[in-house]
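The structure's right below; bear with me while I get my questions together.
The complex appears here without one of its protein chains, the remainder shown in place.
The block that comes next holds chain A.
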Amino acid sequence: MARETPAGDLRLANLTKRFGVFTAVDDLSLTIGQGSFFALLGASGCGKTTTLRMIAGLEEPTSGQVLLGDRDITRLRPYKRPVNTVFQSYALFPHLSIFENVAFGLRRRGIRSVDDEVTRMLSLVQLDGYGNRRPAQLSGGQQQRVALARALINRPQVLLLDEPLGALDLKLRRQMQIELKRIQTEVGITFVHVTHDQEEAMTMADTVAVMNAGRIEQLGAPADIYEFPATAFVANFLGQSNLLAGEATGVGGGDVAVTAHGTRFSVPAGRSRAEHGPVHLGVRPEKLILVGSADQVPAGHQHVTGIVTDASYVGVSTQYLVRTGWGTELSVFAANSGTSARVAVGSEAVAYWDPRHAFLLPRDAADTDRTSPVLDEPVGASS
């Protein structure tokens, strides 16, 4: 099966793309391990597609390099790269049958007998028997799978997926996520998956890179990024966070002391990215626990007091908004585990947390508290 020379890691070195004066991708450097499932996560317009297009060779970098193993492929023509793409728009050939669409890459490389391979690939994406149809006769989800089969059949060293699930409805999207992950494990090809859906990135990828305005804000395993985000942007793009503006006053006894809104808090030094000066003290909504009064807060925990202004019951949890004394509304998710009573809107409440669940990020002096609104399903803004 393996037609390619032994593959290697995909490396982007100081990759930059400018369109006129606008910098779409800004000095991007990262290494994607061979055989890994890598997700590039970012809001619409942050430069994800441009990055993929440079890897595929469809866009020429303004500067920087793309390396595959030891090979510099920056200036290699796209049809000479062992890289295939599942396009955001699928880009299936309307004049060819599904069979010929899938066989396209093999035929261009002069491979004569393609029947077995195409049949096998169609059944891998569960489209047995669809070979004679035209793309226009398939549903969106089926077209997406054809696009996947058409790319995968070439056994590229790297498969690029540009928001391939964006056009699917939620149920099919979840199904395809599992499917894609299964296929990736099965074929062992490096997948670079672009998405603006943080849940998709987290469930599928081994490594997630959070991208913002052409730069990578943070890169790591999904759990690591989620538990200890590197910037305020990441903290609120990957899930939600309550970020309180404060001043760090130095390390003492393994903890960093913080003063925020007149109250003293502390965060373990290991979870602090700043020890002095303006900081954001961050706590995830699900790490906050709501009780009626301060004497119910267990020892060693920290708390803020406020008024419950909103409670939305969403089945698995109840999402509260608690307005603090200084006016910021904190989000609190209380799991619907049946162990705690619901708190009424309008009543006074205390939100407490374990300092080991908090994190400390450097903050621009001008920045204030940051809490994100309660979002439902991450909405698929198209790009």
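One rule holds in what follows: a contact is a pair of C-beta atoms (placed from the backbone, for glycine too) under 8 Å apart; a residue touches a chain by one contact, two chains touch by 3 or more; residues count from 1.
Here, contacts and distances are computed from a predicted model.
Between the listed names "ABC transporter permease", "Cytochrome d ubiquinol oxidase subunit II", "Cell division protein FtsX" or "NADH-quinone oxidoreductase subunit D", the UniProt record for the complex's undisplayed chain reads "ABC transporter permease". Only one residue from A:R75, A:R109, A:R182 or A:H301 touches the chain missing from this view: A:R109. Considering A:K17, A:K48 or A:R150, the position touching the chain not shown turns out to be A:R150 (whole complex). The chain not shown here touches chain A at positions 56-58, 77-79, 83-85, 87, 89, 91-95, 104-105, 108-109, 150-151, 154, 171.
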